[in-house]
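One structure below.
Every protein chain except one is present and positioned as in the full complex.
As written, the chains take the letters A and B, and residue 1 is the first residue of each chain.
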Amino acid sequence: MVDIEIEIDGKVVHGNSGESVISIADREGIEIPRFCYHKKLSVSANCRMCLIDIKGNPKPQPACSTLASAGMKLYTKNAKAKAAQKAVMEFLLINHPLDCPICDQGGECELQDVAMEYGSDVSVFNEGKRIVADKDIGALIHTDMTRCIHCTRCIRFGAEVAGIVEMGGTGRGEDLKIEPFLSEGIQSELSGNMIDVCPVGALTSKPFRFEVRSWQMNSIQSIARHDLVGSNIFTQTHKGKVKRVVARDNESVNETWISDRDRFSYQGLASEKRCLVPKIKVNNEWREASWQEALDFAVNGIKNNNSDGSKFGALTSKNATLEELYLLQKLTRGMGSDNLDYRSDFANPAAANILKSSISLAELEDIDHALIVGSHLRLEQPMINHRIRKATLNGASVSAINAQTFDSNYRISNNLLTAPQNTLATLSGVLKAVLNEASEKQPDYLNSVVVEQAHKDIADNLLNAENAVVILGEHVNGNPDSDGISQLVKDIAEASQAQTLNVSLTSNSLAAEQVGFRPVNGKNALEILASDLNSFVMFDIYPDFDCFNPESAIENLSRSDAFVVSLNSFEDDSVLKYSDVVLPIASFYETSGTHVNIDNISQSYSASVKSAGDSKPGWKVIKVLADLLEIQGFEFVDSCEVADEALSMTPSTSVARAKITGSEIPEISTVWQCAPYSVDALVRHSSSLQETQIGQINVASVSKATAKLLKLSEGDLFKGVPVNINNSVAEGCVFVHTYQPRKC
Amino acid sequence: MNKVCFKNINKDNPSSLATYEASGGYKVWRKILKGELSQGKILDELKTSGLRGRGGAGFPTGLKWSFMPRNQEGQKYVVCNSDEGEPGTCKDRDILRFNPHAVIEGMAIAGYVMKASVGYNYIRGEFMEPYYRFEEALNEAYGAGLLGEDINDSKITFNLYTHLGAGAYICGEETALLESIEGKKGQPRFKPPFPANVGLYGKPTTINNTESFASVPDILAKGGQWFADLGVPNSGGCKLFSVTGHVNNPANFEIPMGTPFSDLLEMAGGLREGRKLKAVIPGGSSTPVLPAKAALKMNMDYDSIDKAGSMLGAGSVIIMDDTTCMVKALTRLAHFYYDESCGQCTPCREGTGWIYRVLKRIMDGHGKNEDLDLLLSVQDKIIGNTICALGDAAAMPVESFIRHFRKEFEHYIKNGESMVAKDG
Partner (left out) sequence: MISDQAKKEIDIWVAKYPTGRQSSAVMEALKIVQAENGGSLTNDLIKAVADYLDMPRINAQEVATFYENYNHKPVGKHVIRFCHNISCMLNGADDLISYLETKLGVKTGEARKDGLVSVKKVECLGACVGAPMCQIGDKYFENLTEQRIDEILDGLK
């Protein structure tokens, strides 16, 4: 790719023809000051800080907008360049407040840094500084617009990356104000990145405001665990507390961005609802206990209720670490039980979810068509959605088979509204259409399938694409037909030579798959929760959110002959209701662990802070339980050893073909989708996230006709969620999107 | 006088199609529609004519047109800059009012040369009378079958629309003007890429001033050499000069390039009784001011005015007699640039306000000895460092006013009042 030679400050360097001079200089380690330039955003050349001298050019030119051409001679530090840079610095400072000592950006401020080198000690400006009124733009971003230097990075981030034009520059001249429309706050699920791109203290983290000076914190490399991407982050800590989370560059994973969910969830760590000490239930009374007492109590309980291993069951959330999943799996199987699962929110975890992803995150940018099945991708997997959006910016088209039309940041050209009970039929129609077009033989089960025009349109989209992907989303998890659906998605992709991307198994589900945290012959989550098993380990389970049918699960686990050991980081009334022991475990960032992302990349991280109170890292607790239960093979010194062993496992890949037969679904069905800031206990306890518009999502959408059938009116409560009658939902279903506990 | 753009100005109903055609209008366009004039020939004639951009920058029009990727497939645009707003300039307004068909024909010809099928005339929002006249002319031209799709089965399509501004001097800058047509703030784009490659809606675009377009039909009808011979070497043709300020008969004059300034001053009725010439801004507010002595020696062409220490610009000659307070005049201009800066790039956004405030402070009687050096230093830090020419335009008057009339500024700072007994 390197094809031309240019000279910068007398040094011969190589670059690509048409590459910006500043990017070549950056690669070569030649420092050029800048504010508006950002490698991931379009060039605007407005700050003028990167002015350099180009031989043969009478005026200094911005390095960001100057494209390299062979033989160019550039001077970044000669008298002409320096004079221009110092002039710009002086202009930037005349109206910038001198409030660095109380500015949260102090110490990590690009303006401060550059001013140290290019600024003057004495100001000759005596005309009174500009003051700009601040706007409340929401719970996440604090504004101090008097500090704004109008670089427009935040505007460009919104328009180009977040895909929602929210910030703009109003007024003109020195009255130019960077702000969102009126009092409408910022709504993007990626908004926090504006804080990262802001070179000054105009946009800072609201939850972090006045917490601690930036240089007093430790920055620890970590991995965000709320979605399938495993975005790379720094957790920044002070005195044993996580004070802030910022993005860490990793081009193939999260580039340089992170979602708001990953950025602000840490606030939940400081919640008053943390489990800090072990608790045991004696004679139906809860009391605090020492670890020793609680562990003994737990082990005795399991042993006493478990003459036979088959009466033991273990459930985990999909947020557990690879190590925790591995050890709990090993413990369960060591007990002689095969009753284990991580899919407690599935309507029908009967067989395997057979869809494997065949395309990487980075490759998603190169697709020319995506078919989304059952996902509100933008809110559920923001960083994956971002890659799809990039593809659409390069011309890719997107179609969807969803129960509702969702607010997207790219155009979905073909949106086939489909109620859950019809999804199987729709996909069958699409498959048949694809096979028809490709003149391929059809399996018998498609004989009676009727191909509609809409199916043909979707099929055409796929067949006309060179490089398509079919994306299976998490809405199918609540569909009793989920196995058939994922089988059809696989078949459609194969028949149309498209790639597959499975985003239905989120968070750390792929780690659970890696260690085989699902039954081979034993009971799955649904069966475990409905069975007469009599001892359980529930790892990080909050039944009101994590179980498909919380009410029946809680009822069954509360049986008097069921002994339940719960490991949780947050207090939960339902957990207390059915548990006999609650062992407090570390939350995110308090334990070492490993996340397996959608590219099947295992990303390990160490603990950023000590776990709260007396809580302990989950993997250690499971190890000690196993030791006390006298199960062999738990001689681990640290979590790395656990991870090594877990990753050396070869997960079973042979999965039987799912049958494509519709199960019985009522005429009107419900899709219950947990709102994005309620997907796990940590985000549910992050107060700033809960305050945002996304955090407040609480709506049961239903069409006019369906509402009539259900005798629902606008504003009624449907399973506790306010009804909104609109035409964005498929007939025959209610789409519930809410932060509230699940109701079956 | 009045040989090209203004040739019909004294006729009855000068803006009508009939008047325009009676004086040879649309002959060139009809020739083109008949396939009798090639693009190459037009470019040659334009280059021979020595026509330079009449908006102020003076870039050779023939050369500009030849930069367009003419043979590139796809949509291209022709845009006319009628966003006249440079203080002292009011010539395009009269062209639009009295000779709109020349603009239409000039733009259509440009469309043919560049293979651009759509044109926009950007008229400043306040020019409602010129806008109505231009729209009327457009209707006439469409009615006469001179514009539209596949005109007279010529396979030539040219559709022309008016876009109205809404009050922003910066939109006279060609890329800000394009942004404005796109329905955005008028913020200039950085260059390269130039509009010839990435212009309106990202497509190749040629932008010329109203007077430039209006000059094209006559150049092609009578020949490039005819036009060139009207003027002097390197300044072909005749040009409109708006003479304003302290003269008895302020008006627009279309005169040959190279006419002595003193002649022009006389045409404008000379100075008022008992007044003496003090200073002249020869090309509009953005060009450096000249003291009387230098101005009286110059001729009205690019090279001569350049030699005198200023620029021909848009031909906007602002005459100031001895009652003018130069501190007040500069403060007035500084306020203008401060008010009209788009705010996009740092030196202009911050620097124009700084300059204005220092001057305002001097006017308010709080000037300090070091203020003049400060003003010179601030303008020096703006010049050459901004995205567009507004920065330079704001800076240049500061330097020239202080250089030529420093004593007056010093007097104001020292005494808190003007050296001139009665200011204009």
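Here, a contact is a pair of C-beta atoms (placed from the backbone, for glycine too) under 8 Å apart; a residue touches a chain by one contact, two chains touch by 3 or more.
If you're wondering where the values come from, they're calculated on a predicted model, not measured in any experiment.
Chemist: Among the options B:P87, B:G106 or B:G367, which residue touches the chain absent from this view?
Modeler: The single option touching the absent chain is B:P87.
Chemist: For the chain not shown, which residue from B:S49, B:N81 or B:S180 touches it across the whole complex?
Modeler: Only one listed residue reaches the unshown chain, and that is B:S180.
Chemist: Of A:R172, A:K206 or A:K456, which one is in contact with the hidden chain?
Modeler: That would be A:R172, which touches the missing chain.
Chemist: Hey, which of B:V4, B:M320 or B:C345 is the one touching the hidden chain?
Modeler: Answering carefully, the residue with contact to the hidden chain is B:M320.
Chemist: What does the interface between chain A and the hidden chain look like in terms of residue numbers?
Modeler: Counting over the whole complex, chain A touches the hidden chain at residues 165-172, 179-182, 184.
Chemist: In the full complex, which bits of chain B touch the chain not displayed? Write them out.
Modeler: 75, 84-90, 92-93, 120, 124-129, 161-169, 180-186, 201, 242-246, 250-252, 281, 285, 316, 318-320, 324, 328-329, 332-333, 336, 339-340, 342, 424
We take it that only the chains that are shown with their structure count from here on.
Chemist: State, to the nearest whole Å, the distance from the C-alpha centre of chain A to the C-alpha centre of chain B.
Modeler: 55
Chemist: Along chain A, where are the residues that touch chain B in the complex?
Modeler: Going by the criterion above, the answer is residues 43-49, 51, 58-60, 62, 65, 67, 84, 87-88, 90-92, 94-95, 124-125, 127-128, 149-150, 169, 171-176.
Chemist: Which stretch or stretches of chain B touch chain A in the complex?
Modeler: For chain B paired with chain A, touching residues are 168, 185, 190, 192, 338-347, 349-354, 357-358, 361, 370, 374, 377, 380-382, 384-387.
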